[in-house]
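With one protein chain held back, the other chains of the complex are shown just where they sit.
Chain naming follows the written order as A, B and C, and within any one chain the residues start at number 1.
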Amino acid sequence: MSILIKNGRVVTAESDYIADIYVEGESIVAIGKDLPYKADKTINARNKLVFPGGIDPHVHLDMPFMGTSSSDDYENGTRAALFGGTTMVIDFILQTQGDTLKNALKTWQAKSEGKAIGDYSYHMAVTDFNKKTAKEVIHMIEKEGITSFKTFMAYKGALMIDDGQMVQLMKVVRDHGGLVTVHATNGDMIDSLIAKHRAEGKLSPLYHYLSQPEVTEAEASARFADMLDYASCPGYIVHMTCEGALNAVRNATTRNQKVFVETCTQYLTLDASLYKRKDGAKWVMSPPLREKKDQVALWSGINHGLVQVVGTDHCPFTWKQKQMGKKDFSKIPNGHPAIEHRMELLFSEGVGKGRISLNKFVEVSSTNAAKIFGMYPRKGTIAIGADADLVIFNPRTRHVLSHKTHHMNADYSSYEGFKVKGKTETVLLRGQVAIDKNKCHLEAGYGQFVKRGKTSLTI
Amino acid sequence: MSILIKNGRVVTAESDYIADIYVEGESIVAIGKDLPYKADKTINARNKLVFPGGIDPHVHLDMPFMGTSSSDDYENGTRAALFGGTTMVIDFILQTQGDTLKNALKTWQAKSEGKAIGDYSYHMAVTDFNKKTAKEVIHMIEKEGITSFKTFMAYKGALMIDDGQMVQLMKVVRDHGGLVTVHATNGDMIDSLIAKHRAEGKLSPLYHYLSQPEVTEAEASARFADMLDYASCPGYIVHMTCEGALNAVRNATTRNQKVFVETCTQYLTLDASLYKRKDGAKWVMSPPLREKKDQVALWSGINHGLVQVVGTDHCPFTWKQKQMGKKDFSKIPNGHPAIEHRMELLFSEGVGKGRISLNKFVEVSSTNAAKIFGMYPRKGTIAIGADADLVIFNPRTRHVLSHKTHHMNADYSSYEGFKVKGKTETVLLRGQVAIDKNKCHLEAGYGQFVKRGKTSLTI
Amino acid sequence: MSILIKNGRVVTAESDYIADIYVEGESIVAIGKDLPYKADKTINARNKLVFPGGIDPHVHLDMPFMGTSSSDDYENGTRAALFGGTTMVIDFILQTQGDTLKNALKTWQAKSEGKAIGDYSYHMAVTDFNKKTAKEVIHMIEKEGITSFKTFMAYKGALMIDDGQMVQLMKVVRDHGGLVTVHATNGDMIDSLIAKHRAEGKLSPLYHYLSQPEVTEAEASARFADMLDYASCPGYIVHMTCEGALNAVRNATTRNQKVFVETCTQYLTLDASLYKRKDGAKWVMSPPLREKKDQVALWSGINHGLVQVVGTDHCPFTWKQKQMGKKDFSKIPNGHPAIEHRMELLFSEGVGKGRISLNKFVEVSSTNAAKIFGMYPRKGTIAIGADADLVIFNPRTRHVLSHKTHHMNADYSSYEGFKVKGKTETVLLRGQVAIDKNKCHLEAGYGQFVKRGKTSLTI
Partner (left out) sequence: MSILIKNGRVVTAESDYIADIYVEGESIVAIGKDLPYKADKTINARNKLVFPGGIDPHVHLDMPFMGTSSSDDYENGTRAALFGGTTMVIDFILQTQGDTLKNALKTWQAKSEGKAIGDYSYHMAVTDFNKKTAKEVIHMIEKEGITSFKTFMAYKGALMIDDGQMVQLMKVVRDHGGLVTVHATNGDMIDSLIAKHRAEGKLSPLYHYLSQPEVTEAEASARFADMLDYASCPGYIVHMTCEGALNAVRNATTRNQKVFVETCTQYLTLDASLYKRKDGAKWVMSPPLREKKDQVALWSGINHGLVQVVGTDHCPFTWKQKQMGKKDFSKIPNGHPAIEHRMELLFSEGVGKGRISLNKFVEVSSTNAAKIFGMYPRKGTIAIGADADLVIFNPRTRHVLSHKTHHMNADYSSYEGFKVKGKTETVLLRGQVAIDKNKCHLEAGYGQFVKRGKTSLTI
């Protein structure tokens, strides 16, 4: 099967030109002006943008959490992602403390195999580190193509490892070319503040926010950078939300250290004033939304190259699930539906409002994730030989986000009524039309697990 | 005329893949696997790298300075550049204090027109700022395609403007989409140290170095950033050499400010120990070479995105010219021959030694300069419709730099005996073979003046 | 003559106890509980505080400036100072550019000798530096007891020296145990902003403020610290007003550098909102008043030991004089009447409002100035053998500042209506009652020139 995309404005993390793209099988074969190929299918992309398929490096599909499970499984989640122009996601495997990484991998394979529509990979969350785990980490890198290891500085007793384990893990990962990623918040402080607020009868969603002040994230980010420096190890901070944490990373660069940063769409576009609303539970996630000054800092961080990646931390729950915490913010399942809107929001709020360039948009929504996580140049670019993961995007279409129209399994939207300019129209995944005319044309099982290579530090 | 480059490893600031490139006229028409075109000429690039033509944003050709003139004119200088893979340069026009920008432009046009082999543009150095200059600045941006304005914080009485003029210039330039660039050193301190050393009979080249300590550059860089912040203006620091200055820019990013940074090949590869040599005059330039810790900081700055561009400050003098300062370092013409070696040195010391990626190499040697200085996407990339400025590069060829083999008009080399791995083999400039088989195939006058657009701040 | 002060609460920069103080001749002879001395005069200080006489290190008496002269001469100025509890002042001698320091000294001696009531010393402002000046500097330190040298980074063409001269001066001063002090603002930027505002017809006092934004002071303070570091020299910044400048000094401490800081009462108590008033000219001084956040930073700086001294920059002009700039802020004589209120304001706003301790009050109003400027232990303390310069202060007396009651030669007050708690009641200067019952009991000529020793850096 071959496809010829005609006259699109092709945008990568660096390039911007008008051309035809010729796809054969799963890959891109040629790019040019008036290409002399005949294809099985021709798509007219005149006046449209053509991007590399988006990569969301931070999603939680079918994840058991707080006594329930996130409401999108692999099929629904990757489909919703495709609707928004995200052709690949990286999910998190959670080791059960006391159990092996291998068993955790099996559990997650059972969730994804035969179900995923879009492509996917895994980060392995190491929640318990000992000598045996060290060997498993090496196995994951060398044999399974899982090269990034998530750690938690919060959730003591469930997911957290202490700073001693952290440094040990860093050394093993460094020696084998992997990457340590981190949820960088001071869990002990947060637990204490949650307990205090509950004891005082302060139970509304606002207290979720007030239990995780900026300092808890800034401190932990600085501490993580200090540990990386000691271990001579690169690292990656997930879902950064605030200026304080960004400054911690900036300071680390004076030591010529590399600490990658991911933020999420919500931290760039929404703020903590939402927690005062009656339905504030919709935005209960960790870390919480912050202030407008943090948005400014994060957009600036993207332009300064301090923030390399924009994900979502997609972890949807239905309103009924959210109601588990109706009387106590600490029981609200943390997370929100976001996987579908990442590309459009980033385009509309970023490119559309002059905050970032088109190239930067592609860089942080796709290319950098591919490079950092060892999938480049197969993913993350529009180039000869790369997977034909392509988004044809109309930059002029105005639409409004709503749970009525989104494809995520959530009966509300965190962005209900949010106006967006720019819309994903057609999506190709490995040479197949995945999305077109508001329909998904692929089925469960089409999505492949992408074995990843080692981290590229000099991206 | 058409050219087909077969099977090269095409590398841009973002991409890296194997493909054919088809060139017709001055532009790139198609890129692909086994492209089905017939061309007037076919070049086999198998096992070679194909880069966008290099852009050196900092050269001085035929420049009157210190009672003499730099020894490369436009013909020789741009030819030497082409031999090294640099297809375009940006030279500096120096306003004479008391005279107009227009007259300065005329002077420089007379030097370049009909002589340049490679493409070129100008920065306009504003050495005298008043209301009339303000109008001329606007004219340069709007009519002449000269959008960057060089300032000097040193050379009082000849080139320097004071901080008051600087802020006024910044506001005019900002309002019209241009860019203020700066030679950021504390000229008063330096003049005083030079006078002191001379008074003490300390006249060897080493005292050139000791008259420009790191603080003179760090201080001025911080001051420039402060002024930019006050004027809400972006800026660009040329030829940065040291950690102290880099930290000044890093600190400025906490204010969400954009200050672009250029370093030069020599500051990445050579150090101040050379000034103790008998022939230390060869490296007398301003700012001077620094210490090894500064090299580490600058390479790291490139990887952190704090340093966007690598130039040369090419300003060659013959040994006889350098002898003007035989008895007094302050009379040695400042500058060195470098235009030819930039790409190969950066490749060999950067990519070859694992300090930067191939993509980063292209980004800092070509793409960023094109974007920052308003020539993108015509220059700085390999993309459909772009100028066919291409370098075919053999990454395995080992060679040794020497004045015996270089093409610059200097009877010594600053890199005599320096071992380099990787060599420019073939160069195309706007679809014509400029360099091949160690010969230049273009003639004086082929080079065009490139009218530039406004600065892109969110590169 | 002998005086016995009974039962006062004696407070020094470190101590705080109730005791009698016995004074004989000019000095303190004994301190104790129920001292067994008979004195010519006994003063009951029960429930009163007894402080060392205040030292104001920054005043301008009878100073020619902007086409007029400050309105307090030595007699009136030092008398007003005594009324407020300040027993000694340090005035500034201004070298005329092109003329000698010696001539400047003579000019100032003519102003003070036979006129001063309170004690005094001089800072020597070096406005023109060359080899001859260098020798004069040494003479001033070794022979005249003038050990501090004021420099201006502003007022080009009148008072300013450039950064090259600055570094040279620093080295001479350092080698001979003196201290370089500085008016640290970027004069070129300020001149340019003044010119701009005038050209735009923005002529009200508010534009005085807007012509000297915080950056002009922060930048110059950082630059001064950089130069000190290069010259391995201690320094002293006069009349610091803002957080940005304080941060510059804080950063300098990371280099283990010593940069002393003086602020003035007005910067701790008044803010820039006054410039919007019709009579804004009253507060036209340089640097201008700043924002409330700067007050917070300065009080904190005092407690952190970053700010050692509080002066006034007393430079009064009558309202008629101020009217010289009625139509143009740039012609308003810069300065305000303040010498009398320093101690009471600092006590009321500092100690009274819990911002500083009683000990810190004495430290910054007297002791540190004595130590830094080489007059300790003769001045600045209450100790055996020290000059009996004593202030008996009632911490409970409430009063209101007004031009109707002040003793300075100004027909308005910068603090009209300001409520103060705490009042100087009795003042001794070298064993003589200077102030008592709201009268001055000393006459012109009593005040002595205090020859100063070298700077103490480890105060």
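The criterion applied here is as follows: a contact is a pair of C-beta atoms (placed from the backbone, for glycine too) under 8 Å apart; a residue touches a chain by one contact, two chains touch by 3 or more.
These figures come from a predicted structure and were not determined experimentally.
**Q** Based on the whole assembly, the unshown chain contacts which displayed chains?
**A** Result for the missing chain's touching partners among shown chains: A, C.
**Q** Using the document's definition of touch, tell me which of A:D188, A:D279 or A:E443 contacts the absent chain.
**A** Once the missing chain is taken into account, the touching residue is A:D188.
**Q** Among A:G84, A:P213 or A:G350, single out the residue that touches the unshown chain.
**A** With A:G84, A:P213 or A:G350 as choices, the missing chain is touched by A:P213.
**Q** In the full complex, which of C:Y22, C:F83, C:F152 or C:Y446 touches the chain missing from this view?
**A** Going through C:Y22, C:F83, C:F152 or C:Y446 one by one, C:Y22 is the residue touching the chain not shown.
**Q** Out of C:A39, C:A383 or C:A444, which is the one that touches the chain we can't see?
**A** Only one of C:A39, C:A383 or C:A444 touches the chain omitted from view, namely C:A383.
**Q** Given the full complex, what residues of chain A touch the hidden partner chain?
**A** 162-165, 167-168, 186, 188-193, 195-196, 213, 215, 218-219, 222-223, 226-227, 229-230
**Q** Pick out the residues on chain C that sit against the missing chain.
**A** Touch with the absent chain occurs at residues 10, 12-19, 22, 29-33, 35-37, 247, 250, 253-254, 256, 258, 296-297, 300, 303-306, 354-357, 359-360, 363, 367, 376-377, 381, 383-386, 456-459.
As a working rule, only the chains that are shown with their structure count from here on.
**Q** Rounding to the nearest 5 degrees, give the angle of the rotation that lays the CA atoms of chain B over those of chain C.
**A** For the C-alpha superposition of chain B onto chain C, the angle is 180 degrees.
**Q** How many angstrom lie between the CA centroids of chain B and chain C, rounded to a whole number?
**A** 51
**Q** Could you grab the centroid distance between chain A and chain C? Build each centroid from C-alpha atoms only and quote it in angstrom.
**A** 59
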